[in-house]
Structures are given as structure tokens and as C-alpha cells.
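First the structure, which I've put down as C-alpha cells, then a few questions once you've had a look.
Apart from one protein chain that is not included, each protein chain of the complex appears where it belongs.
Right, subunit A next:
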Amino acid sequence: MAMAALRREGKRFLLSPNPAIAVRSAVLSDELTAPLSTRSISTQVVRNRMKSVKNIQKITKAMKMVAASKLRAVQVRTENSRGLWQPFTALLGDTPSVDVKKNVIVTISSDKGLCGGINSTSVKVSKALYKLTAGPEKETQYVILGEKGKVQLIRDSKASIALTITEIQKNPLNYTQVSVLADDILKNVEFDALRIVYNKFHSVVSFIPTISTILSPEAVEKESEAGGKLGDLDLYEVEGGETKSEVLQNLAEFQFSCVLFNAVLENACSELGARMSAMDSSSRNAGDMLDRLTLTYNRTRQASITTELIEIISGASALTG
């Protein structure tokens, strides 16, 4: 109370005898807002910054909780879908080192941002794979699922993009939707081998970029002659169709849609997990920033009070002494 009264008196002393000083401080405070006197400017500015940082912290905390709740639901479905592609791998084997003429790289990325580095890692892996599978007489194309991947790849590989699909997560993911997608891809793109690039969800803090390889039926036939895992395919008597190749084609298509379904789910899980941890670290950073700003604020406030006091006292002593 006494302080406030002193401050008011000090202002009266300040403004009337020293208009020159007031002008100078107005020039200095060009970029700052609405000063009552030269002292309270910085506290106002710091207070505004604190308010905005606090709002950001609230938003990021809310986003983290939303991501956490969505993650729980998707994780259950992902784990259920994992059992689906394992029999295919047991039957047909996974041959990432297969050497074929036409490769198609299916990159799965997210539509929304603020999810950490998972999209950049997917794109990096896809680009590396492109270089790896390029060569004389070989052709590699991209099929991109998700807005973020599209934006990054369209910049330098526009010519090799065969198909882009966005907004897959608008409705909750289900197998029918993905099988329609798989159908689309199979119809429009010619391939000998499909390589699906996605982030596999190992845990809430670890997402590993993974590549799943699926061969077209002709490639399967070639490889089975070469021996190895696929050579055992001939041990099986194949029924359920007129010819073996028809059944193999059916099988390859089914395999593609199952693996794609699992890949899309895993990527969705990874996206949510990455978003959780990104939002968590940004809330923590906002908290740190808020602490530092509070200290600055208090220091500025105390400094301004001290300066006013000094002026009042020196003004008063100048009058009396």
C-alpha cells in the first residue's frame, strides 16, 4: 500500500520536471506496448509471453492425452492383426534381397503432423531403397499413402510416383477399406515385387522402420524354382482352383492386403506413440520456459520497484537537502 502511494508520488515528480527523459524512453520503447512509465513495459511483455507459453502447454498436454487414449484402442487391433501375416511368411518366406525388374515402394506415412520424426525416417528409408533397387533395365516406382510422405517425396521424385492416397484415417481403419486400397494398387501398378515401408510399433517409445517384401505370383514361381523356402511350396498339393498359378495369384493378392492392413495399423500406432512423446517433451519444454520467464518477470518487477524508490528518495532529498 505504502509502496503504491510512493510510486504514484514518484510518477508525479517524474513526469513534470523531466519531459526530455520521457521522450527518450518513448523512442527506446518503440517495439514494446502501451507504457505508463518506462519501468512497467518489460513486465507487461514478459507477462504476455508467460500467458501464451502457458496456453501452449495446456494444448500440448491435451494433445498428448488424446493421442494416448487413441493409442490404446489401435494397439489392441494391431496386435490382433499381427498373427495374420505370419502364416504367409512361413509359407512363402520373406525375401528382401530378391532381385527383380520392377519394384514398387509403398511408403506409409501419416496425414497429420506434430508426430516427431517418423515420417522423415520413412521417407529416408524409401529413398535409400529406391537407390538400392535402381539399376540398368530396372524400374522403381512409388505408391504413397499419407499426406506427409507425399509432400516430402513430391519435391524430388515427382516423376517416379505412381499413385498417392491420402486421408485413410478419416474413418476408423478396417480390413475392407484396406483391401479395396490393395485392389486399387494391384490394378493400377505393374510390379514384380512390392516393398512396403512403415514404422513398426515395438513399444510406446520405440518405432522401427521396417520393410516387408511381397512378390508377385510370377516372381514366386521363379523363386520357387531357385529353391530355398519357396522351393518347399511345391511340396504342397494346391487345390481350389483350375491351375496352380491362379491359386498363387489369389494367394499373393490376399497376402498383400493382409500385410498392408497390418502395416497401416502399425504405422498408425507408431504415429500416435510418436505424437504422445513429442507433445510430452514440448509440454515439459514449455514448463521449463515458464520457470525461466517467471524468474525474469520477478527480477524485472523488483528492479523497477527499486528504481522508482531510488528516484523518489533522491527527488525528495534533492528538495529537502
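In the analysis below, a residue touches a chain if its C-beta (ideal position, glycine included) is under 8 Å from a C-beta of that chain, and two chains touch if they have at least 3 such contacts; residues count from 1.
Everything that follows uses one rule, which is that contacts and distances are computed from a predicted model.
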Study note, to complete from the structure: According to its UniProt record, the missing chain among "AP-3 complex subunit beta", "Afadin- and alpha-actinin-binding protein isoform X3", "ATP synthase epsilon chain, chloroplastic" or "Centromere protein L" is "ATP synthase epsilon chain, chloroplastic"
**Study point:** Residue among A:77, A:127 or A:200 touching the omitted chain
**Key:** A:77
Revision key, fill the gap. Contacting the left-out chain: of A:69, A:188, A:206 or A:250, that is A:250
Point to revise | Which of A:123, A:258 or A:276 contacts the chain that the document leaves out | key: A:258
Point to revise | Those residues of subunit A which, in the complete complex, touch the missing chain | key: 77, 80-81, 83-84, 87-88, 91, 174-175, 179, 233, 235-241, 247, 250-251, 254, 258, 261
